[in-house]
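One structure below.
Here the complex is missing a single protein chain, while all its other protein chains stay put.
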Amino acid sequence: MHPPLPLPVSVSTIATLIGGELRGDGERLISRLASLESADAGSIVFLSGRRHARAAAASLAAAVIVSPELESLVAAGSSRILVADPYLAYAHLSQWMAAQLAHARASTQTDAAQAIDPSAHIADSALIGEGVQIGPGVTIAAGASIGAYCRIAAGCSIGTDARLGERSVLHPGVTLYEGVRIGQRALIHASTVIGADGFGFAPSPAGWVKIAQLGSVLIGDDVEIGANCAVDRGALDDTIIGNGCKIDNLVQIGHNVRIGEHTVIAGCVGIAGSAVIGRRCMIGGGVGVAGHIEICDGAIIGGMSLVERSVTEPGFYTGAWPLQTHTQWERTAATLKQLPQLRQRLRALASMVGLTKDPA
Amino acid sequence: MHPPLPLPVSVSTIATLIGGELRGDGERLISRLASLESADAGSIVFLSGRRHARAAAASLAAAVIVSPELESLVAAGSSRILVADPYLAYAHLSQWMAAQLAHARASTQTDAAQAIDPSAHIADSALIGEGVQIGPGVTIAAGASIGAYCRIAAGCSIGTDARLGERSVLHPGVTLYEGVRIGQRALIHASTVIGADGFGFAPSPAGWVKIAQLGSVLIGDDVEIGANCAVDRGALDDTIIGNGCKIDNLVQIGHNVRIGEHTVIAGCVGIAGSAVIGRRCMIGGGVGVAGHIEICDGAIIGGMSLVERSVTEPGFYTGAWPLQTHTQWERTAATLKQLPQLRQRLRALASMVGLTKDPA
Partner (left out) sequence: MHPPLPLPVSVSTIATLIGGELRGDGERLISRLASLESADAGSIVFLSGRRHARAAAASLAAAVIVSPELESLVAAGSSRILVADPYLAYAHLSQWMAAQLAHARASTQTDAAQAIDPSAHIADSALIGEGVQIGPGVTIAAGASIGAYCRIAAGCSIGTDARLGERSVLHPGVTLYEGVRIGQRALIHASTVIGADGFGFAPSPAGWVKIAQLGSVLIGDDVEIGANCAVDRGALDDTIIGNGCKIDNLVQIGHNVRIGEHTVIAGCVGIAGSAVIGRRCMIGGGVGVAGHIEICDGAIIGGMSLVERSVTEPGFYTGAWPLQTHTQWERTAATLKQLPQLRQRLRALASMVGLTKDPA
C-alpha cells in the first residue's frame, strides 16, 4: 500500500499512515514499534486498555497510539496518535514496520537468494506463476500449480496436482500432499503437513484394514496455519477450512472436518474426524473436539476443554478441572468418584427430614 | 491383487471384486466411491448403520454396498451389493479405487519421477533393495538398509544403520534416527520423527545432566504412523511398537514405551516413558498416559483422559470434565474445590439425624 520509507520516520508520518489524529510533537523520530515496558525515546507504542494504565504512565515511548477515552493515561511527555481502535491500528502499523525492515535488509544483502533456486526440483508439467520465489531443495510434482508471487521456502514438498493460490507463503519444510488446494494469501509455517491420510481403518479378524483416503483438503483464502500442524485429507469428501481462518501451532485437524470462515484455533487443539465447526468461532489452546459433532457459529471454547457433544447455542463454554495443590487434588478426586453416592445420600437425608422440594 | 481397470467399471465388476451379491442393475457404470450425501449417478456408496437411514433414502448413488439386514433402507432406484460387513468391503474397495487412480495418473504423466533421484545422498555402504523409489534430497546414511519396493519421498533423512522393511512408504520429511528398525509395509506420514532422544536427565547441583539414550526403536510390520509424530529411542532397552498398530497425527511416544499388536492411537496422544500398552487397545484423541504404568489388552480410553494409574481390566474408561457454559463451569469448579468439606458436612448431618448406614 505504502512505499517503503527508510526508518526512522516522524510521528506525524505514522499518524498519516494509520489515519489517526496527532496530538503533541509530530517531529519526533520513530525507529521501532515497542511494548510499553521496553519502549525508549525512539519507540512508538499502543495502549489498548485500562489495565495497562500503570505501564502507560511509566513508559518512555516517544509516541502512543491510543483511543480518545484513554488519552489521559498516557505519560505527559509522549506524543499521542488518537484512533478509534488502537489494537487494530497497531496491527496495521506492525505490518508496515515489518515491510520496512524486510526492505532495508534486502537492500543491504549482497548475496540475495535467486528467485527460483537451481536446486529446486520442479516437474515440467507444474505451473509456476509470475514472480514466484522457490527456495533450495523444494520439490514440486507433476501437475502442481503455484500462483503468482508465492514464496516457497527451502525443503517444501508440493504433491502431484496440488494448487497454491496467489501470494501465498510456505515456510521451510511444509508438505502439501497430492491434490491439496489452498487459496490466495495463505501463510503456512514450517513443517506443517496438509493432506496426509485421514485416520480410518476397518476391523477385520486379521487386523485393521486401511481405508484409502480418496478425498482431499480444500483451504480458502487468507488462511494462516502455524508450525507443525497436520490437516488430514478426507476419506471420500474433502476436509474444508473456510476463508480467513487462523490456526496456531501443533493443531491436528482430522479427515472431513469442516471449519467455517474466520474461525480462530489456538495451539495444540485436536479436532476429530467429521466434526463441523461454525464461522467466527474461537477455540482455545489444547481443546479436543470429538468426531461427528457440530459447534455452532460464534461459539467460544475455553482452553483444554473436551467438546464431547454438539454446541448449538453461541456462548462461552469450558470444561477443565481447576488447578489445585496435589494434596487437595488427591482428596477432591477421591471424593469426586463418590459423587453419585453422595447425591443419593443427600436425597435420603432430605426425605428423612421432610425437605421435599428437591433442587437436585 | 487385481490388475488395474480403467474407470468407470460396472456395478457387477465391483460386486465380483468385493465378493458381494448383486441385486438390481449390474450394468451401471461407476466412476467413484462417494459418501451418501455427495453421491451422483456415477457413484457407489456404502451403508453401515441404521443411523444413516435418512441419507440412504435420499442418496442419488447408482449402487450401494449394504448388509442384507439394511437392504430395505436403500433408495428404490439404486443397485445393491450385499455383503456381510459393508464397512470392511468399503475399506477394500477404497484401496482398489486408490490403486486405479494412481495407475491412471501415472500413465498420463510425461514427466514421472526417476526411481532414485540423482539429488539423493546415499552412502556407499547403504543397502538399497530392488525396486526402491527415492525422492529428491533424501539422505541415507552409512550402513542403513532399505527393503525392496520401499518408497521414500523428498527430504527424508535415514540415519546410520537404520533399517526399513520391504514395501514401506515414507512421506516427505520423515526422519529415522540412527539404528531405528521398522518392519515391512510401514506407512509413515510427513515430518514424523522416529528415534529422537528419550527425555532423561539426572539432577545435579550444576543443572540437569543428560542421560544418553543408548536404546533404539523397534517397530513391527504393517504399522501406520501419522504426520508430525515423535517416537523416542529407549534409554537402555528399545522402545517397541507391535505389528499392525495404527497411530494418528501429532502423537508423542516416550522412551521405552511398549505397545502391543493392533493397538490404535488417535491424534494428539502423549505416552510417557516406560508405559506399557496392551494389544488391541483403542486410545482416544488427546489422551495422556503416565509413565511406568500398564494398560491391559483390549482397554478403550475415551478422548482427553489422563491415564494416571494402571488399567488392569479390559473395558471403556474415561476421565474428562464435561463441557459447560463458562458461567456454570465457574460455579461448578468453585464448588468442586469444596467437595471434601461437603462430604464431611454430609456425614455430620447424617449422624445428627441418625442415618447410620453410610453409603459414601
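First chain written, first letter: the chains are A and B, and each begins at residue 1.
Here is the rule we go by: a contact is a pair of C-beta atoms (placed from the backbone, for glycine too) under 8 Å apart; a residue touches a chain by one contact, two chains touch by 3 or more.
Keep in mind the model is a prediction, meaning the values are calculated, not measured.
Asker: Looking at B:S48, B:T139 or B:N243, which residue reaches the missing chain?
Answerer: Checking the options B:S48, B:T139 or B:N243, the one contacting the hidden chain is B:T139.
Asker: Which listed residue, A:S38, A:S204 or A:S310, touches the chain dropped from view?
Answerer: Only one listed residue reaches the unshown chain, and that is A:S38.
Asker: Which positions on chain A touch the chain that was left off?
Answerer: 32-35, 37-38, 85, 87-88, 90-92, 94-95, 97-98, 101, 105, 109-113, 117, 119, 135-137, 153-155, 171-173, 187, 189-191, 222, 224, 226-228, 243-244, 246, 248-250, 261-262, 264, 266-268, 285-286, 303-304, 320-327, 329-330, 333-334, 336-337, 339-340, 342-343, 346, 349-350, 353, 355, 358-360
Asker: Over the whole complex, note the residues of chain B touching the chain we left out.
Answerer: 119, 121, 123-125, 137, 139, 141-143, 155, 157, 160-161, 173, 175, 177, 191-193, 196-197, 199-204, 207-214, 228-230, 232, 235-237, 250, 252, 254, 268, 270, 272, 288, 290, 300-302, 305-309, 311, 315-322, 324, 328, 331-332, 335-336, 338-339, 341-342, 344-346, 348-349, 352-353
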